[in-house]
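Handing you this structure, nothing more for now.
Removed from the display is one protein chain of the complex; every other protein chain stays in position.
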């Protein structure tokens, strides 16, 4: 007989009974607050077209690199999961996951998916080899119904606003369609210019051409290139964007004299740049983007420190984003100085910093955010978007930066169905952390209640101007 | 109606009831021990002149960069707080702090100040906008009374000895005056030669001239320069100093042959040094200082790893020490080797190491201190002088270095009124940590009691020869 699947109401709260009681009370007040999702990677076409999702594997397994990288690490072939366009029986792929579900014990994927299984699909037995077919059928059947179309789920999940992330080369047609559809759901875009800023991005030169075509600017000149950015940023803002996002290998910034920047761009735009020019150009462009944010008010985000596509063979065979991005040691104190020397004291500019290098939390990020008016700390990110990761984030940043230099939670995900689960984990962990502070008499209970609401709702909404 | 301000007797103890009971018992035995403050930045003129402190803002806000950097990070202008000599109404500045007191939730500043408010000034309601005037008046009025003069507070706080920190160029007149006054309070100095050792210190060349004048040595020659240090160190020792302190950007040491050191000094003293010479000279001087410590017995401290005055605009407008010092990654294993190769095995030499880079605790500092006879670990420092910071320090150093290679607590502060609060936090956190070890049966209760006393009193007194 299959084991029962139950989500315990006290999950993720600290075990000590008095702390747990405090956490439960705090959580009760924020559990039902709307979801503010200010940074993520859902596909706007879902909400534009509102088409049905396919089957269990197609929706939950194939796009989720958290899942398939773990299976891959334990010897599963990506071909057998239908990754990278390989044809496979989705039910067979789903069974591979079911048989190896124990691999995810102790990981956030397990927590998120159990929530999806129980709460979204009403499954009542545990996921394992024996229940793989039951799961596949239940999920796939549900997806054929009206209640599981994207807009219905969006509403059911209590999402107040969600931001997607698009390249400057994107037409934003889906965002346009959503706006024109009359649907009340608020889906906004965010400006992610890596493809036209990073000279090492695949297709960079062609991207510059495309940017010229889109904007009518001559993006082989420094002046035209900057004007094109301004134009696209304005267009993105009209499509609801309140933020930009920058996923560079490092947090390096630069503040070159205009003539020098122009010469650098000349080398980059002609493709004749030296390897070090790529890093310097990305660095300079972060400062240029900050300058534009001061003009147009878009909040700026930097997500640095990932060695993308580390597995060369896999990249050659399957392409990018296949679970082989590995964090690197990341410096902020030197890297951000050029930008901060110019804009660090601006009170009308917001720069939200993320990291994959937790050693920088207490050493660099909290002291920086606890001083510079423009800086805020993004939540525990990616590999650290997890119960232990969030606890480390709070423990290592709060004493120096406080709570009010942080910006609440964002889910940063493409896995639409898990979004409420991810926000729920953050709410539970934050309430548990606050409960510990109350139990140790470091804050009062009424302060914890104010903070729980701020961390859940107010800070994200405020910092991202949503 | 204003909320009550109460310091809970169990504050900062672990929440689990049995551990809390153990912590409470341990704390009861050390709570009233005298304060040994072997390293800090109080002003000796306070104790020499024993003049009244001014008003609440002048005493508690303007000099406390922990407070004003947080306000600044949230958009407050330093001018409005009266920082950097800007004239402002102290009551208005105080109100700005009161209105934003929530920013400090979860920070040690909140814990320290609540103690000052409740214990030093007897305030019984919480600090907030509505009570700002009550606070300002209560504090400012109290400061006009005899009981709140510096010496009276010193005695009330149970301070057995406090060390201040002075430059070799300081006349130590206030220390002289304290000694001649007949007052029983023990205030000693410490030798902090950065202004005459660091070629990048503002006014370095003029400082060398001044050092020559003070000592009668020719500080443009290597021999005279070293003799001047010896002379000033001896003078400082006569004024009670038992230690030196070195606040370099890195922990780099060097051990150059004499002729090479002399040539390096020649370049530095003539102002014609290359940029790399500055780092090398600082490095060489740490080893020279160690050599002198072997002669005169002064305990040596290194406080490395801060990027001072990171905010260029603020530095230009307001000068140094305005809450814009940001920690950097800091290496010890390579940096200290030249000094340790020469003096590491000396048993009559003590070198106390501090860090702002917690990643070095378990990786480098505890293994170094757990081996070299001369090394000891200073307590969790600056941004890490906090409940969570102290817990990380103990958790990451004890298993390799033990407790007896650490030196107890020091407050490192200029905020005189908060000194008992800071020591109280350390005592509570250490007792909580020891209680956990007892509860997990890793040490016996009688051992924890011995350790609590050692961490509170004996180790600081012994390591600093006080």
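All chains are identified by letter, namely A and B, in their written order; residue positions are counted from 1 within each chain.
Note that in this section contacts are C-beta pairs under 8 Å (C-beta built on N, C-alpha and C of every residue); 3 or more make two chains touch, one makes a residue touch a chain.
None of the values given here were measured: they were computed from a predicted structure.
Visitor: Touching the hidden chain in the complete assembly: which of A:46, A:72 or A:281 does that?
Guide: A:72
Visitor: Which one, A:38, A:63, A:82 or A:108, makes contact with the chain that was left out?
Guide: Considering all chains, including the one not shown, the answer is A:108.
Visitor: Pick out which of A:64, A:245 or A:358 touches the chain that's been left out of the picture.
Guide: The single option touching the absent chain is A:358.
Visitor: Of A:323, A:402 or A:420, which sits in contact with the chain we cannot see?
Guide: Considering all chains, including the one not shown, the answer is A:323.
Visitor: So that we can see where the missing chain sits, which residues of subunit A does it touch?
Guide: Residues 3, 7-8, 10-17, 69-70, 72-75, 102-108, 110-111, 126, 307, 310-314, 323-329, 356-359, 383-384, 386-389 of subunit A touch the chain absent from view.
Visitor: Spell out the interface residues on subunit B facing the chain that's missing from view.
Guide: Against the missing chain, subunit B presents residues 14, 16, 18-19, 331, 333-334, 337, 340-341, 344-345, 347, 359, 362-364, 366-373, 375, 395-396, 398-405, 436-437, 439-444, 446-447, 450-451.
By our rule, only the chains that are shown with their structure count from here on.
Visitor: So the centre of each chain is just the mean of its C-alpha atoms; given that, what is the distance between subunit A and subunit B in Å?
Guide: Roughly 40 Å separates the two chain centres.
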